[in-house]
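Please find one structure pasted underneath; my questions will follow.
The other protein chains are all here in position, but one chain of the complex has been omitted.
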Amino acid sequence: MEKYEVRLSGSGGQGLLLAGIILAESAINEGKNAIQTQSYGPEARGGASKSEVIISNAEIDFPKVRNCDILLSLTQKSYDQYHEGLKDGGILIIDSSVNVGEDHGMHQVYSVPILETAVLVLNKPMVTNIVALGAIVAITKVVSHDALEQAVLSRVPKGTEELNKKALALGYEIANNASRQ
Amino acid sequence: MEKYEVRLSGSGGQGLLLAGIILAESAINEGKNAIQTQSYGPEARGGASKSEVIISNAEIDFPKVRNCDILLSLTQKSYDQYHEGLKDGGILIIDSSVNVGEDHGMHQVYSVPILETAVLVLNKPMVTNIVALGAIVAITKVVSHDALEQAVLSRVPKGTEELNKKALALGYEIANNASRQ
Amino acid sequence: MEKKDVKAGEIDHGKLVIKPAWCKGCGICVAFCPVKALALENDKVVVADIDKCTQCGMCELRCPDFAIYVGRRKNEKKA
Amino acid sequence: MEKKDVKAGEIDHGKLVIKPAWCKGCGICVAFCPVKALALENDKVVVADIDKCTQCGMCELRCPDFAIYVGRRKNEKKA
Amino acid sequence: MPSALVEKYFRADKLPQIWCPGCGHGIVTRAIAAAIEKAGLDKDKVCVVSGIGCSSRAPGYLDFNTLHTTHGRALAFATGVKLAHPELKVIVITGDGDCTAIGGNHFIHACRRNIGITTILYNNNIYGMTGGQYSPTTPKFEKGTTAPYGNIDKAFDVCNLASSAGATYVGRSTAYHAALLTSLVQNGLNNDGFSLIEAISGCPTYYGRKNKKGDAVNMMEWYKNHAVNIAAASKMTPEALEGKFLIGEFKNSPEPEYTSEYQKIIDRMKKER
Amino acid sequence: MPSALVEKYFRADKLPQIWCPGCGHGIVTRAIAAAIEKAGLDKDKVCVVSGIGCSSRAPGYLDFNTLHTTHGRALAFATGVKLAHPELKVIVITGDGDCTAIGGNHFIHACRRNIGITTILYNNNIYGMTGGQYSPTTPKFEKGTTAPYGNIDKAFDVCNLASSAGATYVGRSTAYHAALLTSLVQNGLNNDGFSLIEAISGCPTYYGRKNKKGDAVNMMEWYKNHAVNIAAASKMTPEALEGKFLIGEFKNSPEPEYTSEYQKIIDRMKKER
Amino acid sequence: MKRKHRLMQGNEACVEGAIAAGMKFYAGYPITPSTEIAEISAEKLPLVGGKFIQMEDEIAGMAAIIGASLTGLKSMTATSGPGFSLKQENIGYAAIAEIPCVIVNVQRGGPSTGLPTSPAQGDVMQARWGTHGDHPIIALTPSSVRETFDLTVRAFNLTEKYRVPVILLMDEVIGHMREKVELPDPSELTIIDRKRPTCSSEDYLPFMPEADLVPPMADFCTGYRYHVTGLIHDETGFPSNSYQVADQLIRRLMDKIEMHKEDIITWEEENTEDAEILLLAYGCTARAAKAAVKALRSKGVKVGFFRPITIWPFPEERVRELAEKVKTIVVPEMNLGQLVLEVERLCNNVTKVERVNKINGEIIYPEEIIRKVEEVL
Partner (left out) sequence: MKRKHRLMQGNEACVEGAIAAGMKFYAGYPITPSTEIAEISAEKLPLVGGKFIQMEDEIAGMAAIIGASLTGLKSMTATSGPGFSLKQENIGYAAIAEIPCVIVNVQRGGPSTGLPTSPAQGDVMQARWGTHGDHPIIALTPSSVRETFDLTVRAFNLTEKYRVPVILLMDEVIGHMREKVELPDPSELTIIDRKRPTCSSEDYLPFMPEADLVPPMADFCTGYRYHVTGLIHDETGFPSNSYQVADQLIRRLMDKIEMHKEDIITWEEENTEDAEILLLAYGCTARAAKAAVKALRSKGVKVGFFRPITIWPFPEERVRELAEKVKTIVVPEMNLGQLVLEVERLCNNVTKVERVNKINGEIIYPEEIIRKVEEVL
């Protein structure tokens, strides 16, 4: 692996900023380089929002995602807005509520019940982001499970460690069961 | 006559700004060019103050007095501060209270009782500047009497015309009686 | 400057009109409806029981997004 | 930073000290001296009648230029 | 009040507003439109001016001549508009940060001049737009992102400040008391001189979250339970008033308006010539 | 008070001051020095800050650490000094233009924070330094070079404004009432929080001349005849008070001072670590 | 046509020019050496039905003239360095929202409070770059009292025509000196008013440019209800986060100037045909330079004189042409070298560029320029 460009998209309030930070920190835990950026401003209030991570073994010059290797879309709106940045052959991970229509021929598409798992199974919508991270890492192996877990645990509020571990595990699980479309 | 550079100096409150304006307007009345400048700021509050006029038949490029042809000094302080700017052969008109010592060899010096005339004779210190103008014009002929009188009358407050005419006339008179030192 | 059709997507309950596209699901109207005629469903306002509604207008008054308002009153004439 | 001798040019009337170099002749001290002990002369303050002075300090209090002040009081000890 | 109000006074194609779910700013903005309707103003003779902030985004949704200026300067721009054209109704929409932090000077001077501007201050006790810093109206000891250990600043009583600075109409209401708010704004619009209406508006996203005030509904409930109308307050004991705050009309004492005083000079000069 | 006062607290080599004959600013400045003497402050622990204006030239004559800043900003600079070093006595000298026109915002915010700064506002009802333009304290209908037809602005009551903004000590005196002024400043220095002392100071050169108030002596007489001490005023009839203005101590209600509140945070954090 | 020679102060000529150009609104805050502009405006505006207001500070003065201009009144403010610094944020607002307005800066010695009553030319670069972000600006510099009148009229004409804030960059010498002037008869003046929309209010797109890149501007509250913001906005006037909109807006703002450079840029030139040395100067310094040229020519030295009247945008082309012809360009300025940077950018390595700088609060003397010329001869 040389360099991964990851874009996490969804709506404001889904914790994607933190997810991006955790993903970047996972990479650092493994000794890699990482840069995380995000979109600010009114965009982040209500509408589609994104958090981007670049992971690389080498120095990262240009800090923004250009040719997205991995795209997470938790909402239809964010999918519509950002999927064009995904490169041919890139990995698209969508929440099962998202409809990608017919035009995804050139991507590897995984549909994963992320929101449902957080809301219905865990009954904790605020761990949506952690479930999503589990799913992403399970599918892409962009970082190791250990590095990710370590990063998650160092970031989440005290007392929620178990919940988050569970969310992570569930993310792995649902991803492994996910249909590649 | 080509160009006259005139500096009127004294203390703040002696009306020298107005005197400069009137002198410049006299010149304009005669169809000449004129520029009037003055010193501003704290300097004008209390200490020595000056008002400068350049009169010329030609265009006046540089607006500040450099080689003073005519210097009026109503106070010792202003004489001390400004007399060095007077060029060799220039005309120095001082109030009789001013002491020019020995070093005035290269100037034509006229000592005129300007303050005394305004205060004691006219009993109107506020016409000091008009008396001074009369004296200057009488001695230097830098503008004509008519042009000066016209300028004075168009500037002074209504109802003071006679007083000012008288002041002007007295200025002429004391100047004509003045000792060239 | 093309204007969008602002009437689009309104649900007219007669007494009450709801515009789900504008509703952000804050729950204010639901909480302060004196007769509890409203509810939230999937983060949008819905009418729980239109019969209860007295057209008091409190929901309209306090909806931050103008997503609910009182329909034509029974005794009101057409404009 | 050379300091000028600020005591220079003071006129010590005993009860009262005047510093003509600082006096701007505003006349405030003269106007408000309760016993009219002061006067203006050539735009500077002068003592009209030192005997009248009660050392009340009003002139000192209101002189904008610190040009007049009460001298050592009779019953005052040397510092 | 059918939603004809919204159709008539709002730029409906810009809706819904950018504001967060439950943000009080929408309620206040609607109350202003309702007041304009009641006051029967000519839409083309109304100019709405704002500064920068979440609140200051309101004019963008209102179908008048609207002017979104620089942070804190709405009243200074509005002063230019009003003096240039005194026949206009000039309304300023501003936030607690916009009006009382960076804009505090223009605020007290507009009050002092008693210039005919009706100002509605959307007070959410925080800087919403920049993400929750404390403002000059954040109560002491509460938190903001720049007051992580609790705010040590005293808060302004903006109504009180406006009164002493010279405003001739002053009132306060809350997003919960929207009908009162409408009538205060209407009265403010009827005052020739400078009017200030403080509209307490909840920011659930930052002020609420930072200070554990619950969600939008909880905040509205808090206003409901803690606001006391000044008329009622006069009959209440100090104990009963403990922990409460006042709403209602605090001052209504007309004085000559600034631009009409200026017109007198113009008229006088015309005569004297 | 022999002129040892001047020797001790003034930079006598800079005297006489730049001010015009009879300018009240010199009287006020002397009163401040007298108050410092009475309060027994350590000269090396006093910092005097000013903005720009005739009044703001005063610190240049006072033998402390003195800071002559930009127009209107004295209180903002002083806030930095005080918060950085709360053990210092920080005194701000400012003019009506400096403090209430361009500096109005810093003024109300310093009041609000109740930061330990003693502010003496030399109020001559005009911009002296720039030659006689009207200021926010020029009485209505009076003249300034920019109000050739009479000023139409209402004037601030700066004491009132300071009180509502949050100042905890507020008083007013005049150049005529120099002894009262000294005691107000002394009390202000003793207040831990923010103190405002308004010192009415005559500008014969511009305000006096423009408004036919006569010379310096006439202006002092006017103060003498029109100022009523607030203590006496309470016993006077409205008729007797007609055309008069109040002097004296208007407010003295200490509250926690800003920088000591901040120190509490530092101390708390130290403990919590 | 009655003509009258009068002795007039530069600051007074500015107000006379403004009123001749149609100024109906002035808001400002007094500061030496610009204060007379406020004072005379306060006196004269009510006489022509206009409005004067002394605001609480310079920021508010700038804001108020923008507000007034939006309602259709020609508006001006005047200040000096410290106030000019304070106005910068709102000058940027006028630039992006395209509100016509004239800002006069009568320069004094700086930085900071500096030398309040002494002349300087230290705000030349600030006039171009004082506010944040790329923005259009026009700046004119008079060097006589009569020209102050003329350029004030021109400043109003340019700001109305192009909806770009125009700065009249004076200096203390020009502002305070009194000089003989003969003002033109009003009938001789060309007065330009902003384009107003001819379309109906429904069809009005407030920021849709015409071929000249300038959108017609409706007076506020005259039936055209529109929105004005300091955010990036599209032709409707409403904010946009679109990259394309941002790019188009800013480039159009700059192109308004680029496209009309010929109309905007003016200069004065003398003795340049055979010049070997060119004196390039502006404002009061140009008067010393002119005196120097006369003195040097009388000694047979081939010096020419070039005075940019519009300093921003700078007369690039003409200066580049002249650079090809002369051996040296001497740029005297009452600063430590500001406009000379632009001259150097255009002429370095083509001709020699030499500076004469003075920052002590005194005007530059002809002899100081002559000395430099003799040095580089």
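Each chain gets a letter, A, B, C, D, E, F and G, in the order it is written, and its residues are counted from 1.
Just so we're on the same page, a contact is a pair of C-beta atoms (placed from the backbone, for glycine too) under 8 Å apart; a residue touches a chain by one contact, two chains touch by 3 or more.
Note that this is a predicted model, so its numbers are computed, not measured.
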| item | value |
| --- | --- |
| For chain E, the residues touching the chain missing from this view | 52, 70-72, 101-102, 104, 127, 130-131, 133-134, 136, 145-149 |
| Interface with the unshown chain - residue positions in chain G | 59, 81-82, 84-86, 88-89, 92-93, 95-97, 107, 109-116, 118, 120, 122-123, 125-126, 128-135, 229-232, 241, 243-244, 246-247, 250-251, 254, 335-336, 338, 341, 344-346, 348-350, 358-362 |
| Absent chain, residues of chain F that touch it | 14, 43-47, 49, 52, 59-60, 63-70, 73, 76-85, 88, 105-106, 109, 262, 265-266, 269, 273 |
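As a working rule, only the chains that are shown with their structure count from here on.
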| item | value |
| --- | --- |
| Chain pair showing more contacts of the two, F-G and C-E | C-E |
| Farthest chain (mean CA position) relative to chain F | A |
| Inter-centroid spacing, chain G versus chain D (mean Cα positions, whole Å) | 55 |
| Interchain centroid distance [CA atoms averaged], chain C/chain D, Å | 84 |
| For chain B, residues that touch 2 or more chains besides their own | 42, 46 |
| Where chain D touches two or more other chains at once, by residue number | 24 |
